[in-house]
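Written out below as structure tokens is the structure these notes cover.
Apart from one protein chain that is not included, each protein chain of the complex appears where it belongs.
The chains carry the letters A, B and C, assigned in the order they are written, with residues numbered from 1 in each.
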Amino acid sequence: MTIVLGANQYGKAETRVVRVTRNGETHDIRDLNVSVALAGDLERVYLDGDNAAALPTDSQKNTVFAFAREHGIASPEEFGLLLARHFVASQEPIRRARVAVEEYAWDRVPVTGHSFVRNGTETRTARITHTAGATHVVSGLKDLVVLNSTGSEFWGYPKDRYTTLAETTDRILATSVTAEWRHEGTDDDWDGSYALVREVLLETFADTHSLSLQQTLAMMGRRVLEKHEGLAEIRFAMPNKHHFLVDLEPFGLDNPNEVFYAADRPYGLIEGTMLRDDLPPAEEAWWTS
Amino acid sequence: MTIVLGANQYGKAETRVVRVTRNGETHDIRDLNVSVALAGDLERVYLDGDNAAALPTDSQKNTVFAFAREHGIASPEEFGLLLARHFVASQEPIRRARVAVEEYAWDRVPVTGHSFVRNGTETRTARITHTAGATHVVSGLKDLVVLNSTGSEFWGYPKDRYTTLAETTDRILATSVTAEWRHEGTDDDWDGSYALVREVLLETFADTHSLSLQQTLAMMGRRVLEKHEGLAEIRFAMPNKHHFLVDLEPFGLDNPNEVFYAADRPYGLIEGTMLRDDLPPAEEAWWTS
Amino acid sequence: MTIVLGANQYGKAETRVVRVTRNGETHDIRDLNVSVALAGDLERVYLDGDNAAALPTDSQKNTVFAFAREHGIASPEEFGLLLARHFVASQEPIRRARVAVEEYAWDRVPVTGHSFVRNGTETRTARITHTAGATHVVSGLKDLVVLNSTGSEFWGYPKDRYTTLAETTDRILATSVTAEWRHEGTDDDWDGSYALVREVLLETFADTHSLSLQQTLAMMGRRVLEKHEGLAEIRFAMPNKHHFLVDLEPFGLDNPNEVFYAADRPYGLIEGTMLRDDLPPAEEAWWTS
Partner (left out) sequence: MTIVLGANQYGKAETRVVRVTRNGETHDIRDLNVSVALAGDLERVYLDGDNAAALPTDSQKNTVFAFAREHGIASPEEFGLLLARHFVASQEPIRRARVAVEEYAWDRVPVTGHSFVRNGTETRTARITHTAGATHVVSGLKDLVVLNSTGSEFWGYPKDRYTTLAETTDRILATSVTAEWRHEGTDDDWDGSYALVREVLLETFADTHSLSLQQTLAMMGRRVLEKHEGLAEIRFAMPNKHHFLVDLEPFGLDNPNEVFYAADRPYGLIEGTMLRDDLPPAEEAWWTS
């Protein structure tokens, strides 16, 4: 047998860059966490300790900061595209660059033009994968925590030897949405499309009478693809954040869906993809990193 | 020498209770994390293994859920007062009860009356300490992250052998505010006073031209006490979340306060108290738990 | 265009089960965190809200507990195999089951036969993917933190416009190893092979004179595959936990590789796979999630 090098990549993860744009008294800020991963002809780095092809991760970090000055940060997607293209174009051995960006939102404190308060609701994400032949842009969000206090049922499921769960026609449905949507192209109004998708996700979660979290997930995906024609696919991971009705009978009290215990673990984890069937699927490999 | 029992308390920590109040189609929710700590004549529990004085922490948890049904949750402070008084009144050996509450905020998704999205900006806190003779209420918040992109200076400090920091008249000032304010009495419009203090904290952080984070902290405290006469004292812990200007000169670029590196550790930690001098100080012991 | 359901799975994540086996006065414990994910004919669940195919995640959790009683926990791999086969065999719509297990290690406190102290060094992992046609077992570990205080160089790399890093022939090399190794078959001495791989990883990290973390990674993988013939492949993700030499010159002090600053972010992230070229590769799909 011979032992060989398989899939590999390397880069600088979690460079925390904050960009201030000063328009007189009024400032804008963008607050990013940028991770770069490069792949290509790196066999000699891994197998021979020859670093001639390994641009230091420290240089990648420096590039993030310098690009923030030279090009500004128009959006996580635009900034990721610039970086990914740069590394493939400028480093001969590098065949593929992935850039993953998290963006943290800030609201203005309206007293001055330069004061901000962190908006903790969710984290916006973007992932760019660029090779000489293809460029993919995936936008997303995580930690968008939503709850419906009614309008959720769960019944009609199979009962095996280990089933004790009671069927219900009225429960709390709560989840923390992680979603990623793949753009058909590499041009979009990135901030506008983010705002649109976020709004559709919230509205659909709210106005879907739910027979399962799976059903809610699929409806959220369907509506996003219907509302934004530039998207080919959307993927979700949604934990079922269980809120159990507390049994108050031992204390002589009823509990008409009013008092719940919010559990941490275990939790249901529902994953699913909705996609347009008129478009070619993405290579699985670049979804995962 | 003899070895004796000193300060002690016990209780149930982190009971996660969600209370839904249904007004027809429109629901309200309050989402709390409640911790109870009881002290009193517990020597025999600790020293002899005699549990006759130790109400189980499991019963304390049950009480949190039952009280949420019986009394509702008007506010973290009101709910904490109810619980603290209950344990001291109903358990003969218990002389002091502390109840600490965290509240997580939810915004409405306006599509229905029962849909919510978690507002992650900050966590509201309340701490109640109740004995037969005295009741203290401390309200607060944590993880309120704020940033001024200008309007902050730092200079005029002593330079010792280990000082290399350059003086500056323009830097980013960012912090995560943890604050607790002590009420003179045990009655207040708890939700209203919370909203007021939060607003004053944000505004004062924003409109104070800062010569140090210490100075900003003191001004924030002063303004809160001026605006709300029912408060005796406010305590802060505010990390200086350093945003370092990146040196782009090696890349032939200037950096006119535009590109910053957001550092994790180490960080400055500024703590301070502002208080009214016409009121008796609180016993130190009940501030700490 | 039509919008369709793509890849999907669901299950119960993070069931925390502790199994005590009593041999008279001497007890053994296994402490697991078990996550189940099921896939198959679930379209009607997602698209129609028809739950006839959706065994509740609550039942999956119950199965974990019941199997711990009925079958015991011989190892994370053995327990995962039992569960994965059960769900595919007993639920007609289910075509694929994935079971991911984390195991937390405990050392004996030798005073009694039933006293233990958590050994926090690393977390053992196992992932089972089972379909009617194929069963894959991947064992692994995460959070194995190692450091060499010398014996590491980094030089000979390309310098672009953004490179400022100085070459070095003596630095600290530190990482937190995450590794997963794929077994050729579904039978092994799971505990024995885990101990062997862990030992080879530690030894190879220690005795490899390193020209890059990539090179160290590849050598660790090569040695594992050489020492354990039952393995087809091993994958690594290893952050370069930077320890920067502190510049003490401003204080009139030299620093002959003695005082380091341990940085949090950003960090290099080195990923790579070593595999036997005489065996068929695994489908990419089951490596992920």
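By definition in this document, contacts are C-beta pairs under 8 Å (C-beta built on N, C-alpha and C of every residue); 3 or more make two chains touch, one makes a residue touch a chain.
Predicted, not measured: the structure shown is a model, and the values here were computed from it.
Across B:74, B:165 or B:195, the residue that sits in touch with the chain not pictured is B:165.
Against the chain not displayed here, chain A makes contact via residues 161-162, 164, 250-251, 264-265.
For chain C, the residues touching the absent chain in the complete assembly are 16-22, 27, 29, 31, 62, 65-66, 68-70, 106, 109, 111-112, 114-122, 143-151, 172, 202-203, 205-207, 243, 246, 248, 250-251, 253-264.
Within chain B, the residues in touch with the undisplayed chain are 1-16, 35, 37, 42, 45-63, 66, 90-91, 154-160, 162-165, 210-212, 214-215, 217-218, 221-222, 225-226, 233, 235, 239-240, 265-278, 281, 284-285, 287-288.
As a convention for this text, only the chains that are shown with their structure count from here on.
Distance from per-chain Cα centroids to the pooled protein Cα centroid is smallest for A. Comparing the CA-atom centres of all chains against that of chain A, the greatest distance is found for B. Distance between chain B and chain C, defined via averaged C-alpha coordinates, is recorded as 38 Å. If each chain is reduced to the centroid of its CA atoms, chain A and chain C end up 23 Å from each other. Per-chain CA centroids place chain A at a distance of 30 Å from chain B.
Shared interface positions of chain A, defined as residues touching 2 or more other chains, are 15-16, 62, 66.
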